[in-house]
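One protein chain is absent from this view; the other protein chains keep their places.
Right, chain A next:
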Amino acid sequence: MGLLWACYKNNKKELQSKHFRVRYTKFRCASLNARLAQEGYEMSQTAALSAGTAPKSDLEPDLKSAPEKGLKPASETGHARNPGLPLDLSLIEAVRVNTSASERRAAALPGRRAVKADAQSAWLLKAVTCIDLTTLNGDDTEGRVRRLCAKAAQPVRPDLLDALGMGDRRITTGAVCVYHRFVGAAVDALQGTGIPVAAVSTGFPAGLSPHATKLAEIEASVKDGAAEIDIVITREHVLTGNWQALYDEMRDYRAACGDAHVKAILATGDLKTLRNVAKASLVCMMAGADFIKTSTGKEGVNATLPVSLTMVRAIRQYEAMTGIKIGYKPAGGVSKAKDVLTYFALMKEELGHDWLQPDLFRIGASSLLGDIERQLEHRVTGAYSAARRHPIG
């Protein structure tokens, strides 16, 4: 049984009180602080949280000074950054995921929530703002990346936005996601747009480079202006149940990222079981991940709804324990407008409204945008669209 519920059992009255969560967080953070201090590790957010009363704007002082660099600053979104927790193996042991039941929930969801007409257009535009527009290919070049950046800044034809009554909204993608080599070019191309650059890192996609090299890679990307770092975990740690190693690795990545937000790619297609996915999700969140992300796009199986259900439930559990909201990023496998509506429904049903915004929800995709553009044009004109009618990305 998880520690949280053990606490609940011991003090049922506190179960009902909001007060309890603050106290619990204080308890967890105080112990974390003590340990971090021992290790000479600094984490100002933790200190702020442990006070329990700090105004939200104090939680993210560094991001506030550079809003154009990363995810929306805390002062705007109201979400505190994840300070992490000490590794609690009892939480990992308590993980139960029933695969068949997860599949049934995932299969029933689209039928329970149909989103059509104007609401559908709105949801699709929201999806655009949540896309990490991605190119991660061996043949990427600076020119290719700049073309992608131009598309990120204006992902939907202005005439379509006008027709939908959204001409006055600045619709951009959530980020542009590239290899380290192109971070500089992307930052340059996106100057003035407010769109953050995300770099895949730590020996993406296999994640088997030397640890020091991985940390150096993160630091180099941050130095080049990446505001978000998508790290990959060492799958071996999960497959062998070495949770301490996974935790340590993730904590180091988080430290190396500094102010840049860190998304932990679990490579769920390699982890195979939903139980592994749930356990890896919890460990990465305890180690300070800001987002958990399904896939590199290079595994045999990328984001699926049952995997997503498992990860978002882990996020919900973490929030229940700490009050901290962790973001979710399905990547690969979300290529149709219809799919993204289901993903939104999943976020809304399992986590709530806060997870329908780019600060807590991203989609790693390269071809999804094209399908959304076609759907939007169909909505406006009544005629089915074609890819060539929309600027290339």
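Methods note: a contact is a pair of C-beta atoms (placed from the backbone, for glycine too) under 8 Å apart; a residue touches a chain by one contact, two chains touch by 3 or more; residues count from 1.
By our rule, contacts and distances are computed from a predicted model.
Per its UniProt record, the hidden chain corresponds to "Aldehyde dehydrogenase family protein" from the list "Signal recognition particle protein", "3-oxoacid CoA-transferase subunit A", "Aldehyde dehydrogenase family protein" or "NADH-quinone oxidoreductase subunit D". From the set A:82, A:121, A:342 or A:366, the residue in touch with the chain omitted from the display is A:121, counting the whole complex.
Where chain A meets the chain that is not shown, the touching residues are 1, 5, 8-9, 12, 15, 96-105, 108, 111-119, 121-123, 125-126, 164-166, 169, 273-275, 313, 344, 348-349, 353, 356.
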